[in-house]
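The structure appears below as structure tokens.
A selection of the complex's chains, in situ.
Naming follows writing order (A, B and C), and every chain is counted from residue 1.
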């Protein structure tokens, strides 16, 4: 890769990937709505509101790959989501089309399918059932990506990220956790694949308990190495008390599904 | 029905339904972005930009059913679609939640699935493959409706309208045509059903050639009566020359799938 | 047919079929736990508790077809269901095996699948989800029939009867109603088929609203003629008020699904 754009580079996940992707591309162009001033060698930075059409056009130009983490990453007001995730996704894809910017790894979310029950094993063809406005906006992004693929040939991996943190913060994440290393390996696979198309990939490590089956995208060659098993006996996991009838336990989206309408 | 809201009442389809639905509800509250001044008995009118949150809250309050045709109905700029179809859909559903406004018939579109090939028989579970930004926005509306159903219990019929005109304008519409009478009957069925849930319904008459199978929503009891067969021998149909390899013929979305990026 | 056994002949459905099947077979052997004394020409009667093994062996001997309606037909205590529907079904099938008594039409019930939601279109392969101990017992009968088919070659039609009455008693039955004439036609088709096997058939007329799809058993040639449409405007139908969130409306089993544990 020559120049890869990493949007949302200032967030937790963005910061983690800056480390693991160091040296992978000649240049990693970081963007975020907030300033980033601790640039490493091989990194450049462009401050950018993804809802700003012209700014995004400039941001994307000259890139040959995009890791699109940017936008709002949890439930929020519709206005915030509209700007960051709806306008933002459109601006990024439209810029890819105009500037022939190569592949996109779109950071979608498990909250696109959060209203399926835990006992339901999902795969790439499972129906979208978002659990939040945030989840709806990620579903919008997936549809948009599919449209840019079908009409304009822009390839995208639609990665429905589970929970990409250092470790599972609660019992639910024993099933949804993806290590940063596994995600890094997925990113490299996506950009190295001879042909990508527009697959749905569940972003999850090789945990003991699984809700999602990636068999249909075996052509990508992504075989996660990490497992949440090493965290099963941590105190905060052992001590958590769960009720199987709690909507946060019943539905895959967890607390997002259990929550009511977002109030500022 | 006591008071039903009909959005987009000033459009072609809205005008047609005003005739066929006359007398069906105690009051039909019409709305449109443009003025309507030829009100009939039982009709009231509220001029409203669907992208205006507060205006939509007022518009929906007091209604016990919504036929949501409003917004942009063909491909357009993203900004237009964003206001009319993205913000508009959110405002309508959020108003339904806040005002417990009863069921929604959401006018979705065949352009949500327009990139499937004609030889593919679709049903309610077929993947969304939008053929336009317009189609993407209708897919957004369907996801939003599903979310409001799963979380808040708002019932919606997601009607993927084929071509609802007086008669098929071209050969493609021999397969996609829905008569206004059949649509009217569907509307009545949707609001009369003992339980609606959130079904996907293909809005199409009983034409000789069919791309879509409504078997999965047989519980609604909608059995279209009209057929495009009566138009098969009209001159504009007989004289149209088609190429099976033309994208407009290959894909279900027709010209929407064949078009490039919308330019003002 | 030479001699057909009709169990449960004293019940409402049995009485109705005695009329419509008159003359169809050389002899119709009626049985019931209670006496029947109004025999018509071509009918004989054997009083029989279906839970009595030896009595059922005698009852079935010499028959070349069995319409098995007998047993308990609504929710009841487990002891009653055990005797009439569990022991009863076993005794009937074991008698068929021992006496090579020909085909069986087993009166199963929609309550075998009563916990599916109304919006779910079922077919012969849908999972059993009984809504009552009665439904569980009918599921047992279906499994038993399948076993006697796989191991001993006893052919059975497993007819999941909806609501076989003169007319729909409530709004739910607009979807589940089967006319006695349609059921009679089904019975004749089942015994006339060149090969029956062991199919699941939903016993329902050609109603406007449908929950069940019999396409997979089209080889039987059963095409119901009647429809509940003629009852849609009867006062008891028009006046019934339903709540879509009532379990009796949500689930296909209606009141059976909504009821708690049966108490004497």
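Things to note:
The rule we apply is simple: contacts are C-beta pairs under 8 Å (C-beta built on N, C-alpha and C of every residue); 3 or more make two chains touch, one makes a residue touch a chain.
Computed from a prediction, not measured in an experiment: that's the story for all the values here.
Summary of assembly composition: all chains derive from one sequence, 3 are present in place, and the complete complex in the structure file consists of 6 copies.
As a convention for this text, only the chains that are shown with their structure count from here on.
Chain-to-chain contact here is organised linearly: an open path runs through the chains from one end to the other. Of all the chains, the one whose CA centre sits at the greatest distance from that of chain B is C. With centres taken as mean Cα positions, chain C sits 52 Å from chain A. Chain geometry summary: the mean Cα position of chain A and that of chain B are 32 Å apart.
Here the CA centre of chain B is 41 Å from the CA centre of chain C. The residues of chain B never reach two or more other chains; the list is empty. Taken together, the chain A residues at the contact with chain B in this complex read 78, 82, 86-87, 90, 94, 97, 115, 125, 127-133, 135-136, 139-140, 143-144, 146-147, 150-152, 257, 260-261. Those residues of chain C that touch chain B in the complex are listed here as 117-119, 121, 171-172, 175, 207-211, 213, 242, 244-245, 249-250.
Of all residues in chain B, only 153, 155, 194-197, 199, 215-221, 223 touch chain C in the complex they form.
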